[in-house]
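Mind having a look at this structure? Questions to follow.
Missing here: one protein chain of the complex. Every other protein chain is in place.
Right, chain A next:
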Amino acid sequence: MSGREQPSFGSLMQNDRTWVRISSIAAVFSVVVAVAMLASFAGRVVDPSVTPEFVELKESLREASGDESVHAAIANQIRSLDVELRTEYFDRRAFMGAASWLLLGSLFVTIASAKVVANLRRQPPQLAEFESDVDDPDRIMSLQSLSAVGGFAVGVFLFSSWLIVSDRSVLPPDATHLAALFPESNDVAMVATRGLDVESEELEDAGATEPSMPDVEPAVVDPEVLPTLDEKRKFWTRFRGTDGMGVVESTSIPETWDGASGEGILWKTPVDLPGTNSPIVWGDRVFLSGATEERRTVSCFDAANGALVWQTDVPLPAPEDDGGEPVELTVNDDTGFAAPTMATDGVRVFAIFAHGDIVAMGFDGEIVWTRSFGTPHNPYGHASSLVTDEERVLIQLDQGEEDEPSSRLIALDGRTGETIWETSRDVPASWSTPLVIEYEGESQVITCANPWVITYRTSDGEEIWRCDALYQDVGPSPVMRDGVVYVCNEVPGGAAIRLGGSGDVTDTHIIWQVDFGAPDTTSPLLVDDMILMLASFGTLTSYDIGEGGDPVWEQDFDDGFKSSPTKIGDRVLLIGESGACWIVATTKEACETVSEADLGEKCVTSPAILDGRIYVRGEKHLFCIGES
C-alpha cells in the first residue's frame, strides 16, 4: 500500500482552493470584528459623567451635604462608579483602536487572497477573428462621447486659464469680505442694543422714570460757594485722598500700634453694617457707608473721639412696578453691598451702593437728593468709588460683558442730583475709581477698564483720548504725575501713558509697559521716582517711573492685600488683609521695614490720613491711630 503523499507548501500556494479558504476565513473574521465594533460603537458613552446612575448619585450627594456619614457613603459610591465607568470607557476606546487594526488587516488578507484566487483561475484570452466594425453604431456613439468630453475639458481649461490670467476670483478675497456676506451676531446684538437705547430714550421722553427709589423731597440747599480744590486738599475727600494718589506729604504718624491692646489707638468705634469702602474725612467728621441686603446707612463719626454723630438710613429700592417683587441683587462676598468709597464736595457727602443708588446728604445727615441708575450688571458687585470735581459728582458705572457692554460715565450736579452729562462707554464691568486731573488748564477725568484707558473732559464728558492697555477684570485705579498717567492691572501689567494725545494713542503715547507684579485690586503708588505695585499675594514691586523695564526691587510680605499702599511723609504704609501693618522706607536700592503694627482685625480698606492721624476701617471697627 502506497502512503499518501503530503502536498508541498509550494503546491499548496498554487492551489486556488487554499486561497479560497484563506480568503473565506479572513472575510468571516472581518465580519465578526466589524459586528463587534458596531456593537461597541452603538453602546458607547462619550461622556461617562452623564450616565444616569452617576448623575443620580451626584444629586444625592448634593442633597446629603449636611450629613457627613451619608455624604461619605455616597462619595464612596461615586468613586467606585467613577472608576468603573472610566475603566469601561477607556477599555472600549482601547478595544476600538485594536479592533480597527484587526479589521484593516483581515480585510487586506481577504482582498489579497481573493486576488490570488482570481489570478490562479484566470483563463488565457480566446482570440476571436478580427472583424472590422467601422459601421458599428456603438463605436460611433463612443467616439462622439469622447469628443464631447474632450471639448468640455478644453472649455474648462480655457475658462480656468482666463480666471487665472485675469486675476479674478469667485471667492471672497479675505475674511473681512467673507464676514460681510454673513452678518455677525455682534451686529445683531448692536442693533438690539441700539433698539434698547432708543426705547429707553423714548421712555425718558415720555416722562418715565429710572428704576425708582422712594422719592425724597429735596432739602433746601443754600446757594453756597463750594470749597476750592486747595481747601479740599486739606481734608480726605475721596478714595485715596483728594488728589486720589494715596500720598500725604510732610506729616508723621506713629511707628507702631496694636488694635487688640489699644496701644497707639486713639479710639476705635464699632461699625454696625458691613462695608468695604474706606473712610473720608472733612473737618472733624469721618464718614462711612455700610449696607446689607436689607439695610443701607451712611454714618458720621466725630474725628476727635469716634462718637457716632449721626447715622442716616438710605431707603432700599422700591419693588419694581411690574412684578411687585423686591429688587434682587447678588454680589460677591468680598465686594459686599457698600464697596464704593464716599466722596464730599465740602458741603455734602455722596454715597453709592451696589443697587446703583446714589444719595447726597448734608453734613447734618439729612438726605438732599437720591438717584437710582438701576441694578448694575456686575458679576462681583459695583465697587468704583465716587469722585467730585467742582459741582460735579462723577460716577464710573461700568457694567455688562465684553460683547454687550452697557457702561457709562455720569456727571451729576452735586447740588440737585440732576444729570449734567452722561457718556456711554464701550467697555465691560470694571471696579476702578476714576482720577480727576488738571492738564493744560483743563479738568480731565481718567478711567480704567478692559481694555481702554479713556480720558474725558469733565466739563462736557467729551472723550479726549483712549489707550488699549488693560485686560480682564480691572480693579486698580490710575495715578498721574508730570503729564504721565500710570495704570496697572494683573493682566497685562503696568503701563505709563503720556498725556496730550487725542483719539487712539495706543501706538503713540505709551512710554513703557511692564508685565510682572501688577495687582488685581490695589492701586499703584508713586514714591519719588518709583512706582510701587502691591500684588494681592503680598509682593511689593518697584519700577522706575521713567523707564519701566525690569523691577528695581521686589519685597514679599506675609499677607494678602486689598488695601492700597499709602505714602505718608517719607514712609509707606501697607495694611494686610489680616490686619497686620507695615511701615516701610523705600529707596532705589531697597525696601526696608521700619516698623510693624497690628490692627487686631481683618482689613480690606485703604486708610485716610489727616493731621498725623490714620483713620482706617477694619472688619468691625473704625480705628483712629495717632498720638493724642
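Throughout what follows, a residue touches a chain if its C-beta (ideal position, glycine included) is under 8 Å from a C-beta of that chain, and two chains touch if they have at least 3 such contacts; residues count from 1.
Going forward, contacts and distances are computed from a predicted model.
Visitor: Quick one: find the hidden chain's UniProt protein name among "Ferredoxin", "Cysteine desulfurase", "Osmoprotectant transport system permease protein" or "Carbohydrate ABC transporter membrane protein 1, CUT1 family".
Guide: "Ferredoxin"
Visitor: Which listed residue (A:Leu146, A:Ala304 or A:Ala590) would be found touching the missing chain in the intact complex?
Guide: Residue touching the absent chain, from the options given: A:Leu146.
Visitor: Looking at the whole complex, which of A:Pro317, A:Pro428, A:Pro451 or A:Pro565 touches the chain that is not displayed?
Guide: Residue touching the absent chain, from the options given: A:Pro451.
Visitor: Which residue, A:Arg21, A:Lys58 or A:Lys588, contacts the hidden chain when the whole complex is considered?
Guide: A:Lys58
Visitor: Which residue from A:Ala27, A:Ile78, A:Leu308 or A:Ala585 sits in contact with the chain not drawn here?
Guide: Of all options in A:Ala27, A:Ile78, A:Leu308 or A:Ala585, contact with the hidden chain holds for A:Ile78.
Visitor: Just one of A:Glu294, A:Asp558 or A:Glu589 touches the chain that is missing; which is it?
Guide: Among A:Glu294, A:Asp558 or A:Glu589, only A:Asp558 touches the chain that is not shown.
Visitor: Residue-wise, where is chain A in contact with the chain that is not depicted?
Guide: Its contact residues with the unshown chain are 41, 44, 46-50, 58, 61-62, 65, 71, 74-75, 78-79, 82-83, 86, 89-90, 93, 96, 134-137, 140, 143, 146, 149-150, 153-154, 156-157, 160-161, 164, 173, 185, 451, 468, 471-472, 491-493, 513, 515, 537-539, 556-560.
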